[in-house]
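Apart from one protein chain that is not included, each protein chain of the complex appears where it belongs.
By written order: A, B and C. Residues from 1 in each chain.
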Amino acid sequence: MIMFNCDYNEGCCQEIMDEMIRTNMEQHPGYSEDGITAEAKALVKKACEREDVDVHIMVGGTQTNMTVISAGLRPYQGVVAPATGHIARHETGAIEAHGHKVLALPETDGKISAEQIERFCADHYRDESFEHIVQPGMVYISSPTELGTVYKRAEIEAIRKVCDKYHLYLFLDGARLGYGLACDENDLSIPFLARVCDVFYIGGTKQGALMGEAVVIANDDLKKDFRYLIKQNGGMFAKGRLLGLQFKVLMQNGLYMKYSRHAIAMAKKIVAGFAEAGIPRYSNSPTNQQFFVMEDGMALKLAENYGFSTEGWTDDTHRIVRFCTSWATKEENVEKLLADIKKLA
Amino acid sequence: MIMFNCDYNEGCCQEIMDEMIRTNMEQHPGYSEDGITAEAKALVKKACEREDVDVHIMVGGTQTNMTVISAGLRPYQGVVAPATGHIARHETGAIEAHGHKVLALPETDGKISAEQIERFCADHYRDESFEHIVQPGMVYISSPTELGTVYKRAEIEAIRKVCDKYHLYLFLDGARLGYGLACDENDLSIPFLARVCDVFYIGGTKQGALMGEAVVIANDDLKKDFRYLIKQNGGMFAKGRLLGLQFKVLMQNGLYMKYSRHAIAMAKKIVAGFAEAGIPRYSNSPTNQQFFVMEDGMALKLAENYGFSTEGWTDDTHRIVRFCTSWATKEENVEKLLADIKKLA
Amino acid sequence: MIMFNCDYNEGCCQEIMDEMIRTNMEQHPGYSEDGITAEAKALVKKACEREDVDVHIMVGGTQTNMTVISAGLRPYQGVVAPATGHIARHETGAIEAHGHKVLALPETDGKISAEQIERFCADHYRDESFEHIVQPGMVYISSPTELGTVYKRAEIEAIRKVCDKYHLYLFLDGARLGYGLACDENDLSIPFLARVCDVFYIGGTKQGALMGEAVVIANDDLKKDFRYLIKQNGGMFAKGRLLGLQFKVLMQNGLYMKYSRHAIAMAKKIVAGFAEAGIPRYSNSPTNQQFFVMEDGMALKLAENYGFSTEGWTDDTHRIVRFCTSWATKEENVEKLLADIKKLA
Partner (left out) sequence: MIMFNCDYNEGCCQEIMDEMIRTNMEQHPGYSEDGITAEAKALVKKACEREDVDVHIMVGGTQTNMTVISAGLRPYQGVVAPATGHIARHETGAIEAHGHKVLALPETDGKISAEQIERFCADHYRDESFEHIVQPGMVYISSPTELGTVYKRAEIEAIRKVCDKYHLYLFLDGARLGYGLACDENDLSIPFLARVCDVFYIGGTKQGALMGEAVVIANDDLKKDFRYLIKQNGGMFAKGRLLGLQFKVLMQNGLYMKYSRHAIAMAKKIVAGFAEAGIPRYSNSPTNQQFFVMEDGMALKLAENYGFSTEGWTDDTHRIVRFCTSWATKEENVEKLLADIKKLA
């Protein structure tokens, strides 16, 4: 079985493994107060081209999302998000469990626009019974999105303006940030995000680490007492040095982008091969998640040897399938897949 | 100013006031453990034609909704509701503040169907990552709905079947229940609701009382320790005898239905008068809330002397307006309104 | 049965009843946006000798406590309170249900001191793992306390200083405020509380109203969006005019203090009579709640004709009993009680 079903099927990249082996029996203080983590944070700040941000390295995405969002909202506020957003759809109500409504807006290719947010907020304050309605307090977007698409610089800047107008925090979920930055469509950068967002994170789990998301807090209001919140949310990792170690490795020598570019190259190869085999794309994702419309019989046949996920159906005999590449995708496996696709098509 | 903007503009009906005056200086135990409340509960049970239900009289609707829903759901469960439902839209996220997602379905005239709920639940369990998605645990509907429409017996029975299949509680919000039972389309009854719902309530606040909603719990699983929950949610009313008194009065001598019928009669008069004046209806509500499409200029003119609410706009120059009648609506005020409407039309 | 078991056994004072009768069929907007409530708020502000406070009239104490506390705390903060405090002991965990720990300190006569709070906060920040411990964010006290005792001006001023030092809000629960202000030991005043507290409330439910607590918010940080919080907590009373009406009546012509003084006079009569009968006091409460140590046999005999509460036992044959007076206590009932006590002693 060769797996393309997600981007966390393997362990970690060799560089991280080597550093884990090297430092394994060193003694370090717990709870991310160690020297390795300090180095990692310094590297993240450098990547942001800002010394005045706070960096916290957390274990996983859902935990990060719920901690950041509960840091920013008052009890009666909600977070605006695309209906397909991870927090809206795939976190078993973690945000609601923290007391906050996810204010889901209809999405286009996984994205929402400044115009939509503007209209939503304007409507809120125009409503006679606005105090009876959850107040928007934050905007959550991800780039790449759940559908593999990316935001453009101008789109995020426009959202920023609406956030300023309506006093909303802007939070960008970058669980797959590297894959976005490495794609052909990209015009974002880490320093740009550190300027325009109040808070965002650089994903590790899906990008070569065993686990870990590096949260960058740019807005002072969100910095205060953030470690209390991490602990309260069960995210204070005892051996924090491991989180630090992984980002220390990834943030050096261009490793994060090197692995990201590899995933994109593999994804493009899949796109080309599927096109050749006449299998239509479902979205125009430029990143490591690729969606196609596949005839059921072919999908079942292919599933005998390949892992991929079914995301829905377009009609009675055709399904939407997702193939992911990652830092770990072997070119030979892609080639096997394309050969088999060719045979089945 | 004559107000038609809601159904809680006046105090209480005279019969309640008389009983309050009569019993004011009597001494009673607090927290609804008094004899008056016991009588009221007995009358509600009689109206339900079931002795084995639990009855709790609570102060208001939002409080009731959040208490009932948190009684029925486990932390990872959500409540299915129409997108226009009170809990989905007009309770400032009270359900989310209790940790639960409102699983909003698209509504038709304020209602959702058994088919929709069936499809939603089937989709949930079919999803590969169902454990990452909020599990449906309850269905919330109201009758009359926020748009004044009512459910039919067959519709609720069909929903009941889906609830049984997917282990969902069925909760009916009856804040305006009497107005529904008194309307021409009605084929529901209180005993029917006590058989088919796990829990529902009989509204008092909008139906002649100063405040109060009589919650009827039919399902044993929801009965246990309910008073702890009332207290925790700030709903344990010190002078509970007042809540008891009001339902004791309303549930006797057909008073609840008498006042309900009055509101319906007044609403029908408004419908007829507006039709005569050529003002189109926005919905086919058979109850005490009537929605019309009105030209902006006329609405502004009318607003000089009448209270009514604006619910939205259908185009640049026409708004959706709501006129409510109630137990307290004076026929002469309706006549004044219709006369003025005629002049303005 | 003559009841002394609590101070909410009767309905409301006649002045309130008269005003309810007079205004019953007037039409007013809902949700406390009516003119009567506006008048009540103005009277409360006048009583505070401050125009710049916000006033909200809420239905009951638990609801008020949970709303105010959740307004003031960030998710990882707790509220310091005496172990006997209402929020610590008798609200079925309403504060925890909002996510906040009650940081209970040992009390003396229901009170905590500035020294205790100072030590508690100093210990928090001195602890190596302070981020793993709930951070104190607010101080909750009540005056009169659950044991009937009152704070002195100097005690509250000292607590204020500690609050300033450690960035804690000071919240005073005045559910029985009038009974405190009317007692012989009192040196507090409403204007003093409006200067020294960030937020406090003037109790109505136990002081002559059917229900209602007037919350006074002096600190701007707590004012913002408070009505959203009221709604979310199920406390947005539809017919808010009733809450307004009651405080409008109580705050005029010295009525609130007149009724408070009556309760104190009755309490002093009970204290004197019990002393004469040789029944020892359990506390030195100067207010309307009086605690005595009574032999079990006598208590059981007395309970045949009088309502009072048992609060615990001092040994195998003696219990702690509480007798409450109120605005409504009839002197003849006190005299009957004292006569019977005399006979039984």
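Structure notes:
Here is the rule we use: a residue touches a chain if its C-beta (ideal position, glycine included) is under 8 Å from a C-beta of that chain, and two chains touch if they have at least 3 such contacts.
What you see is a predicted model, and the numbers here were worked out from it, not measured in a lab.
For the options B:Asn24, B:Thr92, B:Gln135 or B:Asn186, the residue in contact with the chain missing from this view is B:Gln135.
The omitted chain makes contact with just one of the residues A:Gly234, A:Gly254 or A:Gly297: A:Gly234. Where chain B meets the omitted chain, the residues involved are 70-71, 74-76, 98-99, 131-132, 135, 225, 227-229, 231-232, 236. Not every partner is drawn; the one left out touches chain A at residues 1-3, 5-6, 8-12, 17, 20-21, 23-30, 59-63, 66-67, 91-94, 97-98, 205-206, 210-211, 228-229, 231-239, 241-242, 307, 328. Taking the whole complex into account, chain C touches the unshown chain at residues 75-76, 78, 89-93, 96-102, 128-129, 131-135, 309-310.
As a convention for this text, only the chains that are shown with their structure count from here on.
When each chain is reduced to the average of its Cα atoms, A sits farthest from chain C. Taking only C-alpha atoms, you rotate chain B by 180 degrees to land it on chain C; that is to the nearest 5. Chain centres here are Cα means. That of chain A falls 42 Å from that of chain B.
Look at where the CA atoms of chain A average out and do the same for chain C: the two points lie 50 Å apart. Residues of chain B in contact with two or more other chains: 91-93, 97-98.
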